[in-house]
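The structure under discussion is supplied below as C-alpha cells; questions concerning it will follow.
A single protein chain has been removed from this complex, and every other one stays in its place.
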C-alpha cells in the first residue's frame, strides 16, 4: 500500500544555500560525474539557479493527486521532485499548486512529466524543470508514494537529498556527501577561475592541461594537408 | 479532387476576443479536457496569447503551395491552421507569408510542421505555434484541401472553430460550443482567483479540495519513516 | 591513424562578413536548397547570427579531447564544427573552452552533441548551436581527426567551408561556391524586399507569384461549402 | 459526461471481407491517399492482414476501464480501435481481453498505446497494431467515450468505418465510401498485376509510366560523370 | 574510484527457475506494478523468456571495458545488466562476449544501449534485451563500477536482484521480496486461468469483474446514438 512519509532527514539548509551559487556542471564534476538527471528535463525560463532539499513524490499517469499530499510535507528550502510511475507528459502542475508551494517557501519543482500555466509561473518566478509543457489536465483517483526513495529521470533520489538545478539541468547530491562535494566544488570553481584567466590571455588547453606528449604517445599525427 | 472552400461559418469574433484573455489551460478544462493539440506544437516566442477563427489548410510534404490559396480565404480575426498530409518538418512558412497574413488581420499561425525566419517573425510579433524551426524550403507542385475538416496534431478541426493558443500550447473550441465554454471558463477563472487567495494565505489543497477523507478511504497510510 | 591538419584553405573572410547579414533561410535558398544541417541543432540563445570559416573536429562518444587540439588550429573568423563519431549528447563544451575560442577570435560553435554552462555562454555572447544542453562531462582518452572532411548533422563539411548560422539553424556554403552564392543571396534579398512591400499593401501571393492558372490547370476546385 | 453508444452503423461485412485481401497500401492509394494512421502503429507479429468494422474507444492515460465497456459493444467482424485521451504507452491490453474479443468474433485491435502478453497474443493469432509493447498495467477509475467519433494516430474514425490493417500499417475507409473504394482498389490490383509482368520482363518504370519527356522538360540533365 | 564487488547476495536459484515460467506482466502485477524497466528495451529475438540473478555493470559512453570485468564475476544462473553512465546506443556487446557468458552459464543480457552480431546471437540462442541494434564498436579506456546498485532504464537494481525478461520486456524483483512475489504471481496465474475460461465461454469483463454498478455510479451513460 502507498505511504506518505512525514519525517525525512534533510541536508542542512546552510549547505543548500551555498550550492545555489555553484551550478549544476560544477557540482556534477565535483562529485565524480554522478547524479545528473536526464537532460530532457529543461527549465521553463532562463536564467535560473536553485538548490534545495528533495521532497519526493510518485504520481500515476495522468493523475496528480499525490502532489497535493506532498505539498503538506514540504518545508522552507525544499525542492519538490515528482516522477510518474509510467511515462506521461500531461500537465500535472500549474499556477495554483505553485502558489501553494511558494507560500510554504519551496524553492522549485523538478518533474519528469509536463507542466502548464508557464506564463504565470514565469511571472511568479517559480522555477520548474520539466520534461514537457502541456496543458492536458490530470485526475485525482490513484494513490502513490510520497517521500520514499524514487528513480526520477534516470537517478535514484532519497528524500532530503540535495537538488541543484540551473540552465544546464538538474543534479542530485546525496545528503551524506553534501559537505564533501561542496568543498570539492569550491576548489573546482577556484581552479577554474585561474584557468579562465589563462585562457583569456590566449594560452591553449593543450598547454594548460599539458596534453601534447600524451596526444603524441597515443599516435596523433599533425600533417599540413589532408592527403 | 482537392477543393478550396470559400464560405465557412465562423465563431463570432466578439467571442474570440474574450477567449484571448482566458488561456489554453483554462479553456481546455472548461470544455471537459478535450480539443488540445499535441504539445509538440510550441510557440516561437513567449509570452504570447491569441484567439481566432480557424481557416484550415492541408499541405503535401515539402510543398507549401496551398498556404497561398488559404491566405486569400483568411479574414480579419482568423488563425491559419496548417497540417501536412504526412509527417514533414520542413520550413513551410516565413516572413513574407506572415507579412501577407498580417496585412489581412490574421492573428497567428498554427502548423504541425516547421517554420523559418523566426527572428523576423518575432520582431513582427506575428505569433506562430509549430512542430519545428527549420530553414528547409518547400516546392509548389501538389494540391490539397483548404477549409475542409482536418486533423491537426491529434485534433479534428472544422473551419470556423475557435483556436486559442498561448505559452502552454493550442486548444480548439467547437464553434457551436464556444459561448457555453466561454461561460464555464469565466466561472473557472473566478473560482481560481478565490482559490489562489487561499493558497497564498497558506491553506493546503488537501483542505481546499477536501481530500483527506478520500485519501484515507483509498488506503493512503501516513508513516513517520520509510521503514 | 587520426590526423590533425594544420593548413586549410579558408573562404575569404570579407565574404564571410557579408554572409552574416543574410540569414540561413536566404542563403539556403540562394544555393539551391542544399547544405542545411539537421534542424535538431538549435542556438542556445536568440536572436543570434554569425558566419565564419569551418574548422572541423571529430570526437569520440563521451570524449572531448580533440576539441582542445582543434582550438589551436582555429583562427580569427572561424566557426568550430564538432561531430561525434557515434551519437552522443554529453556536454562536450563549456565556458572555459568558449573563453579560449573567444580569445582567438572564433565566432561560434556548431556541435551535433550537448553543451553546458549555457548561462555563462549566453552572458559571454558566445554563440553555440547544439543538439542538446547537458551537464554530463567528458573524458580525454581517444583520438579522432581534426580538419578533415566530416559529416555533421547530415551535411558534408570540408575545412574552410563557410558556416552561416542564425535563429533558423545552420547552413554550409562550399568555399568554391561562396562568391556565387553571395551574389544570388543578395539578389534574393532585394527581390524579397520588393515582394514584402506588395504583401504589406495587401497583394496576394496568388497574384504576386501568378499562381491562379496553374492551380486551375492542376485541378483545384473552388466551392462555396464543403459538401 | 462520457457516453457509450450502443447502435452504430457498420460497413457491410461482405465488403469488409473483400478488403482483407487487398492490403493497406493498395486501399490507401485507391481512396486518394487519405485515412492512413501514423506509421508508429506496428503489428505485434507478421505477416498479418485483417479488415473489419470499427468500434471506437477512448481511454484515460494509464486506465483501461472503458475497453471492458467497449468489448460488450463489439460484434462478429469488428476491429476494436482504442485511443488514449493523452499520450500513454502503458500496456492497456493483454491476453484475457484478447480471449474475450476473440470469443465474440472480433478480428483484431488497433491501439495508439501499449499492449502486453504479446507471446500469448501471437500464439492465439489475435492481431494487434500498437504504438508500443509494454508490460505496465493500468487502473480502472476514469470514464471516457465508447463508440463516438475519435481521432486515433492522426485520423478521424467514426464507429462502423472500415479498418484495414496489415504488415504496412492501418488505414481507415469511411463507411459511405467503402464500395467505391473497393472497386478502385480492385482495378488498382489488376493494373498492378499487368505492370508487375512488364517489370519482371525488364521494362523500366521510365517507359511503363512514360516519364522521359516530362523529366527532360523539368530539366533533368544526363551526364557521363559528376563533373 | 570505481570498484568491482566480488561477493553479492543472490536470490536463490530455485526461485529464479520458477519465475522463468511466469512472465513479465504477471510478475510486474504480482509485486504491485513496480520494477518494470523502460519499454524501450526490446528482445533481439522472440519468443524468449528467462529469469536470473543480476550482476550489474556500469559502462562509460562508447566504452565496454567494464563488461569484461563483469564477466568474471558472473556465475551460473546470472543475468548481466549493463547501463551506460550517459545515454549511448553503440554496440557494446557481440558474439564473443556472448560466447564467454554462455560458457559460464549466464542466462542473458539486459543492456540500456546497443548490441551487435544479432544474427549470431540469435543462432546461439543467447537472449538479449537492448535499447538498440548498432554495429558501432567501443573502446576500452574508462573505468566504472561493477556489482554496485545502479539505475538501468528507469529502475534501481541491486546486485543479486532477480531479473525476469520475456517478449513483453524486463522486470526486476528485489531479492528480499522474491519468495512473496512468487507466491502472489502463482495465485495470479491460477486466477487468470479461471478467468480465461469464463472469457472463452463468452462472459464479459463487465460481469466477471462486476463493473456495471460502479460505471453507472461514476456517470457513464448508455445511449442508442451519438447525438
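For the reader, a short list of remarks on this structure follows.
Order as written gives the chain letters A, B, C, D and E; numbering starts at 1 within each chain.
Assume a contact is a pair of C-beta atoms (placed from the backbone, for glycine too) under 8 Å apart; a residue touches a chain by one contact, two chains touch by 3 or more.
Quantities reported herein were computed from a predicted structural model and do not represent experimental measurements.
Partner chains of the missing chain, restricted to those shown and counted over the full complex, are B, C, D, E. Listed residues E:40, E:69 or E:189: the one in touch with the omitted chain is E:69. Per the touch definition above, the residue from E:114, E:127, E:154 or E:169 contacting the chain not shown is E:114.
Summarising the interface, chain B meets the missing chain with residues 60-63, 86-90, 134, 136, 139, 141-142. Mapped onto chain D, contacts with the missing chain fall at residues 23-25, 28-29, 33, 36, 39, 42, 46-47, 49, 166-169, 171, 192, 195-196, 199-206, 209, 211, 215, 218-226. Although one chain is not displayed, chain E still touches it through residues 1-7, 65, 68-69, 71-72, 89, 91, 94-97, 99-100, 103-104, 114, 116-119, 122, 132-137, 140, 143, 147-149, 159.
Assume only the chains that are shown with their structure count from here on.
Because chain D and chain E carry the same sequence, their contact can be compared by residue number, and under half of the numbers here are used by both. Of the two chain pairs examined here, A-B and B-D, it is A-B that is joined by more C-beta pairs in contact.
Centre to centre, using the average C-alpha position, chain B and chain C are separated by 30 Å.
Multi-chain contact residues, meaning those touching two or more other chains, occur in chain E at positions 33, 36, 86-87. In terms of which chains touch, the assembly is arranged in some other way, matching none of the line, ring, star or all-to-all patterns. Across the assembly, chains come into contact as A-B, A-C, A-D, A-E, B-C, B-D, C-E, D-E.
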